[in-house]
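Excluded from the complex is one protein chain; the other protein chains are retained at their positions.
Order of writing sets the labels: A, B and C. Residues in every chain begin at 1.
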Amino acid sequence: MKTKIIALSALAALVAGCATTPSDEEIAARSLAVMKAGFKERGQAKLDRLDQDNLQRTCSIYSGGNEMPKEVAARIEKEQLASIRYPADGKLLGDWKAGEKIAQSGRGGQYNDNPKAPSGANCYACHQLTKQEVSYGTIGPSLFNFAKVRGFGPDVQKYAWNKVFNSHAYAACSSMPRFGHRGILTEQQIKDVVALLMDPNSPVNK
Amino acid sequence: MNQTWERAARAACAIVALTACGASAQERSAVEEIERYRQALGDGNPAELWEARGESLWKEKAGPKNASLEKCDLGLGPGVVRGAYAQMPRYFADSGKVEDLESRLVTCRSTLQGIAPEEAKKNPFGGPGRKTVNDALVAYITSESRGIKMNVQTSHPKEAEAYEVGRKIFFHRGGPYDFACATCHGVDNIRIRLQDLPNLTKQVDAQRAYTSWPAYRVSQGEVRTFQWRLEDCFRQQRFPHLDFTSEASIALTMFLAKNANGAPFNAPSIKR
Amino acid sequence: MTDPMKIRATMSGDKVEVKVLMSHEMETGQRKDSKGAAIPAHFIQQVTATHNGKVVLSAQWGPAVSKNPFLSFKFAGGKPGEKVSITWTDNKGEKRTDEATIS
Partner (left out) sequence: MNDDRRKVLKGTTGMAVMGLAVSAGLFKPGSAWAQAWNKAAFETKNVADTVKAMGGAGAAESKEIVITSPDIAENGAVVPFTISSRLPKTESIALLVEKNPSALAASFDIPAGTEPGVTTRVKMGQTSNVTALVKADGKFYYTTKEVKVTLGGCGG
């Protein structure tokens, strides 16, 4: 309600073309209104996807050259770390072969995707993982030899799990989706992806 | 010419064969080969077929008013096509709105030809066996700005507002994957799979990217317009469906187009 | 209704370089539409290029030629101002001829 009033007053000010430039908050409110009017629901993608949670809002503010204060980053990382859940059976590793398939698939979440089909993690879009796949992106770091470099022990397993579940726990406003926190991948799928990173027989560690 | 090709081919083969060799060498050769692929397609762009059809559609009488679009004002006066796209989006006093090329064409088809705006907006993008007026007109009009420097202004308050709103939309993280446009297009020198991602907040990248749309997409066999580019980006961003010629799409276009100012426009191009 | 070809014929040394773009779906017959029904094959099968009534290139194509086909070749004996004519025929019997002046 409040947002609406600000948006309208900002609009009025802009239309009048008066000398005072609109504040950042006014522009933000106006932008959200413009977005809400400019997108239409389709398939599984409803309009509420334009609404931001705290993390999304904070990360949007501290972008485009607006540096994030250290204490904000620390707070985000603490909050996001606290959101991580672990499997009831305590096992973090699944089948790396299934993990490789998940890493290759970019399906899921788009309005033209079947919401009933499992989502992929599309790891290769951003990361190098194996020598076999030459079509990989560089948005994230190379994960080739992930466990060979860091070790195969339980601490690294947990780190890998946490990263896939909610990467913001270690890097506030990371570009990586929160695969566990947002329910993009199932628990079993995360286990499989973690196995791809951690299993000594996985091509990642060859 | 042939020698260069053969040498490069030999080098690439050797590298691909030696899977044990360093990742950077392998990756470079793949990227180089893709560059060669793109160059080979540069000569003979099927977008020319759209440009020719668009020119005919611009001059043909159509619609309930049986009129051509030759009196359409794209910002440089009625009927002036040459260079018009390099200054769009812009504010139009007759509609009282900031319009990009595609929304302006809806306005002109409605006012000059008498086609209802809803009708003019329907199915704007072509598909297998379906050719659209929008794709063809856009190919023609943009081709008439080839070689002309981008010069988008924000002197009118509504233009300035559109730019700022577009900027906000660009950095707006949302949806189940937390993506913003900036997630992929706000960082230098990154790629998704093998596709280079321009940093659209940086002038040189924004110039190179913006001035290369519209493009003939070989994967689809269609000319894709800038409205299409934005719509499909948001799909992959896991956002809802961006409405054709919505104010949001025009504001974002304003932000991206102005960031490309100073560079010669060079499209329709050809892309994978 | 078929769309015109884009034909460019330019002197390149003592030869004429011909570049042609054709507007055609080049449907393979192997694809399915969104409802799962097979899309029937529809592709250019024959292309003939003539100059002064003489065939300077003839081609037979299968459905593997890319959509909106591109073709380029060179022939001797042409002069600026003369015409090059191209004809294509597809598997549905549709036919189209366009010509360009050598420059």
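Heads up, the rule we're going with is that a contact is a pair of C-beta atoms (placed from the backbone, for glycine too) under 8 Å apart; a residue touches a chain by one contact, two chains touch by 3 or more.
Quick caveat: nothing in here was measured; it's all calculated off a predicted structure.
One of A:Pro22, A:Gly94 or A:Gly120 touches the chain omitted from the figure, and that residue is A:Gly120. Of the listed residues B:Val106, B:Ala120, B:Ala162 or B:Ile192, the one in contact with the hidden chain in the full complex is B:Ile192. Residues touching the missing chain, restricted to chain B, are 2, 5, 9, 12-13, 16, 30, 33-34, 36-38, 40-41, 184, 192-195, 218-221, 235-236, 272 (touch as defined at the top). Interface residues of chain C facing the missing partner chain: 15, 28, 30, 45-46, 48, 54-67, 69-77, 91.
The rule we apply is simple: only the chains that are shown with their structure count from here on.
Measuring from the averaged C-alpha position of chain A to that of chain B gives a distance of 27 Å.
Averaging Cα coordinates per chain places chain A and chain C 48 Å apart. Of all residues in chain B, those touching chain C in their complex are 43-46, 48-49, 52-53, 128-129, 216, 218, 221.
Against chain B, the residues of chain A that register as touching in their complex are 14-15, 17, 22, 27-28, 30-31, 34-35, 37-42, 45-47, 49-52, 55-56, 59-60, 63-65, 109-112, 124-126, 128, 131-132, 134-139, 142, 144, 175, 177-178, 182-184.
Interface residues of chain B, counted against chain A in their complex, comprise 16, 19, 23, 26-27, 30, 157-158, 161, 164-165, 167-180, 182-184, 186-187, 189-195, 197, 201, 234-236, 238-243, 246-249, 251.
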